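Only a single protein chain was left out; the remaining protein chains are all shown in position.
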Amino acid sequence: MTDFRPTILAFCCNWCSYAGADLAGVSRLQMPPNVHVIRVMCSASVKPEYVLKALSQGVDGVLVLGCHIGDCHYMTGNHRTAKRMPLVQSVLKETGIDEKRLKLDWVSAAEGEKFQKVITDFVQDVHKLGPNPLREVRF
Amino acid sequence: MARIGVFVCHCGHNIAATVNVEEVVEFAKTLPDVVAAEHNLYSCSEEGLGSIKKSIEKNKLDRVVVAACTPRTHEPLFRKTVELAGINKYLFEFVNIREHVSWIHAKEPQSATEKAKMLVAMGVAKAALLEPQKEGESSVIPTAVVIGGGLAGLTAAASLVAQNIDTHLIEREARLGGNLADIDIVAPEFRKSKELLDEMIEELNASPKAHLHLSSKVTEVKGFVGNFEVTTDKAEKIPAGAIIVATGAKEWIPKDEYGYGTVPGVMTQMDLEKRLAKGEKPKQVVFIQCVGSRQPGREYCSRVCCNTSLKNALRILDASPDATVSILHRDIMSYGTASEHMYRRASERGVRFMRYGLDRPAKVSRTQRGAAVKVFDETLDEDIDFDADLVVLATPMVAQNDSREVGKLLKVPLDKFGFFLEAHVKLKPVEFATDGVFVCGAARWPSSVSESMSQGMAAAAKAAIPIRRGKVVIEAITAQSDPDKCAACGNCVMACPYEAIEIVESEGKRYAKVNEAQCKGCGACVAACPNDAMQQRGFTTRQLGAMIDALVKNAMEET
Amino acid sequence: MAKIAFDERGADHLLLMREEHGNVAPALISKGEDVGDVRLDVPYQLITILETVYSWVPKGKIAVITRRCDEKALAELTKRGYVDEKRMVNIGLACSKEQVAMCRCSDPVPSKVDLGEPNKPAPIDELSEKLARMTPDERLQFWVKQFRKCNKCFACTHNCPVCFCDDCVLEERTFVAEQSIPPGLSFHMIRSYHLIDKCIECGECERSCPAEIPLLTLRKMLARDMKKAYGFVPGDPKTVSPLNTTLEGEQMEEECDEC
Partner (left out) sequence: MSVKHVLTTCPYCGTGCNFFLQVADGRLVGVVPCKTDEISLGRLCIKGYNAHAFVQHPDRLKHPMIREGGQLRRVTWEQAMDRIVKEITRIRDKYGPDSIAVLASAKCTNEENYLFQKLARAAIGTNNVDHCARLCHASTVSGLLFSFGSGAMTNTIPEFDNAECILITGSNTLEAHPMIGARMLRALDKGAKIIVVDPRETPLSRISHLSLHQRPGTDISWINGMIKIIIDEGLVNEEFVKQRTTAFDELKEVVKDYTAEKVQATTGIPKEKLVEAARLYARTDKAMIAYAMGITQHSNGTNLVKAMANLAMVTGHIGRESTGLNPLRGQCNVQGACDAGGLPNLFPGYQRVDDPESKAKFEKAWGKQLPGSPGLTLTCAMKEAMAGKVKAMIIFGENVMISDPDLGHLEEAIEELEFLAVADIFPSETVQKANVVLPAACYAEKEGTFTSTDRAIRLLRKAVDPPGEARPDWVIACDMGKRLGSSGFDFSSPAEVMDEMASLTPQYAGIDFGRIDKQVLRWPCPTKEHQGTKILHTQKFTKGLGVFAPVHHAPPMEEPSEDYPFILTTGRNLFQYHTGTMTRRSPKLEREAPEPYVEINKSDAKRLGIKDGERVAVSSKRGSITLKARVTDRIILGSIFIPFHYAEAAANRLTNAALDPIAHIPELKVCAAKVAKA
């Protein structure tokens, strides 16, 4: 288990969280290298299908990061995300996949440190959860 | 089969010191559809860009992936480069291995290199599915509409007219000037407001470009940037390319607080303005600041009231130097050098400033001579009594009653106090997320005369941009729906923050149609679509799906 | 029944189930036609059938035998403009004890009972209780065992009254990556998410599943989560799905006339 290196996918919105990630970089804030970012324009464009696809294919964790509520570049985009993701977690929970493998959080363009913290914490959490059980399951 | 070229940037030491660039290049060569992979010391340098161009010609590339820094700063440069080499600029994909890899994994070169490979694999997978895009354009009606004929609106209109742009000024009152028309002298210059207004109104009256609609209200606004249609209650339909909201604000009228309406001589600033304008010379005046503001329910500072009280205190003393003027305040907000100067002059001239707390407000009672004010002075820590022939309540500016309706008409947001909320205080001042609609003056926030004027000019300047260009370019990240897959469930219509989607019917089939001029490319509709019918250009489900597959394939199957 | 549909409620067409060729068949008849030997004991999903034939019945009112769940299904359809409620006439059918038991149904009585005797709701779905008590891993093993039987026949979507897409996202390689059959977990997870604000628990997915996967149980478990999260229960024509509103519950836009 100790040599388990989680593979994690993160969706970052162009205006806040991706910018926050860039700021973390510019500030040279160190964090674990397990998270792979996909840039989208708004967290509201993250189809829950992506999350379910990724996890069902064995990805160990998925992060969805957007602007803080109220700051969305598209006004209420992140409201949608905030509404959707808990239900995606329900789907995971009821099918027996730990819902903590999906995390939704808000990171503004100014929050490099927050980005670092979110990444570090999530990698730790997923590490605790261990490998995605679906890696082993063959249908 | 796509022909992809991958260019990995050293960024001097910034990337290469951590990521094994050569290893990434070798890995890239093994990826599907990759026909060339190189590395540059600085991809963004003349030399780097040149080598990319060369490789495009030599290897007949039709897609380019650059693994370097962040798209948020350098994407335009590389897009331009591939465009010059004859590739549609939307066939370029940026992979961030600096901010997202080398700089944040400096102590783990091995893992950093692995991660860089994954990100490149994901970028390549997406690039293979990229499609050339054409940026849309729509024409712009060379006319502006300004809603509100107060100082900000007049300034904006005058400035547009000065730029020779046809401008319609819509004012609900029969006269122009708004609040300023009721103010005699404006601080801190102590200039007659009338001169200021008349100047602008004459300009407008004189110009054939200005079209004044007095006693008119906006009842409907249709369309989008470049192509609005504004309808008034007089059934005038005004086509416009841009709209400026300058609906202003109004003074808050207290309800029997501080004896207002019951004790004679208790009045608001506006009442005082009228009296002073008539030449009245009060002898004992008490100003009470922050009446109805900076308190639960209306937490904000109205910003103009302190200066107004200072201004009027000085006018009263100018008129009768022996008058006693006191200002009961919670803090004096006389920001800016000129205003700070007024504050100093006022104290030199004997104005008594007394600080009270929100928890112990002043009490106003009637006496046979007029009014008496009792207040607990926080500094002296005791109750103080005043006699006053005038008690002036400095109340805040509040939003117009109908500001929410106006917001709805224009589909622009307001804050909880009913003031209009601009897109971003620093990045997009006086703009809304909705292109082509702008805001200035007290409609946005209580503002002084100078602020209203500068905002009016700012709004006019921004509104003039699309009108002067004559067209608006639409970045090709807009959404498109596939009528064959669409089930017309309406989720996307409800998800769209810009009302850019509607359900249409053709040949008996109902489906969602995106108005790309209105679409801002947020992709909310894509996620809302229960099928795969809604797609965002440059972020299609196939492209993002391929990125996930690439990660799974490379990161998991290898381990 | 003809009397209720045509005479009392002024319907022009009637969608029902009746005996044909020694089987029970769905049938759409018009005013004046013989109703035939009506059968209420076989739970055809008439609303799904209605969806297909609706556009072929250009005018007139259509009466349908509606169980409580069918009423809710119609609500979800009218909400999205697929069916014009002004054209619909419901003939309420109270489900039999057996039917209620089969569906572990919590809401078996239609708003107006025209046929059948009202029965009490069934006690909670035992399997979902059992699953709720399991550890995540046990639950996963349970579902993996079930979904391994899936033969990708699409019966669950094909027969679902609230699956309104002709062309299903589950047919997209992008989302159901597995090449062959069984299609794997993403198929069932994505479908679960899609139904979470629509499913009216008619149980047709489960009844028509050749592999007899307890899909209705999964639906019920997620319905519970949805209710817990947003207090939303599908099947009411007026309430909008929380997935289509902001955090404050405001709708993004007024419903435009077309929809």
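The first chain written gets the first letter, and so on, giving A, B and C; residue counts start at 1 in each chain.
The rule is short, and it goes like this: a contact is a pair of C-beta atoms (placed from the backbone, for glycine too) under 8 Å apart; a residue touches a chain by one contact, two chains touch by 3 or more.
None of these values were measured; they are calculated from a predicted model.
Trainee: What are the shown chains that the left-out chain touches?
Mentor: C
Trainee: Among C:T52, C:S111 or C:T135, which residue is in touch with the absent chain?
Mentor: C:T52
Trainee: In the full complex, which of C:F6, C:Y44 or C:Y193 touches the chain missing from this view?
Mentor: Among C:F6, C:Y44 or C:Y193, only C:Y44 touches the chain that is not shown.
Trainee: Based on the whole complex, identify which of C:G10, C:P123, C:P210 or C:P237 touches the chain you can't see.
Mentor: C:P210
Trainee: If the hidden chain were put back, which residues of chain C would touch it?
Mentor: Looking at chain C, the ones touching the missing chain are residues 20-28, 30, 42-44, 49, 52-53, 56-58, 145, 148-149, 151-155, 158-159, 171, 179-182, 207-212.
Operating definition for what follows: only the chains that are shown with their structure count from here on.
Trainee: Which chain's C-alpha centroid is most distant from that of chain C?
Mentor: It is B.
Trainee: Using CA atom averages as chain centres, what separation in Å is found between chain A and chain C?
Mentor: That pair's centroid distance is 33 Å.
Trainee: Using the average of all C-alpha atoms in each chain as its centre, how far is it in Å between chain B and chain C?
Mentor: About 46 Å, centre to centre.
Trainee: Between chain A and chain B, what is the separation of their C-alpha centroids in Å?
Mentor: A distance of 29 Å separates the two centres.
Trainee: Could you list the positions in chain A whose residues touch two or more of the other chains?
Mentor: 48-49, 53, 57, 76, 80, 84 - these are the residues of chain A that touch more than one other chain.
Trainee: If you look at chain B, which of its residues touch at least two other chains?
Mentor: 495, 497, 528, 541, 545, 549, in rising order.
Trainee: Quick one: which bits of chain B touch chain A in the complex? Just the residue numbers, please.
Mentor: So the residues of chain B in touch with chain A come to 70-72, 96, 98-101, 103-108, 111-112, 114-115, 118-119, 122, 413, 433, 477, 495, 497, 520-524, 526-529, 536, 539, 541, 544-545, 547-549, 551-552, 555-556, 559.
Trainee: Sort out for me which residues of chain B touch chain C in the complex.
Mentor: 484-485, 487-491, 493-497, 499, 502-505, 508, 510, 528, 530-533, 541-542, 545, 549
Trainee: Note which residues of chain C are touching chain A in the complex, please.
Mentor: That would be residues 131, 134, 136-144, 147-148, 169, 174-175, 177-178, 182-186, 188-190, 192-193, 196-197, 218, 221-222, 225-226, 229-230, 242-243, 245-247, 252 of chain C.
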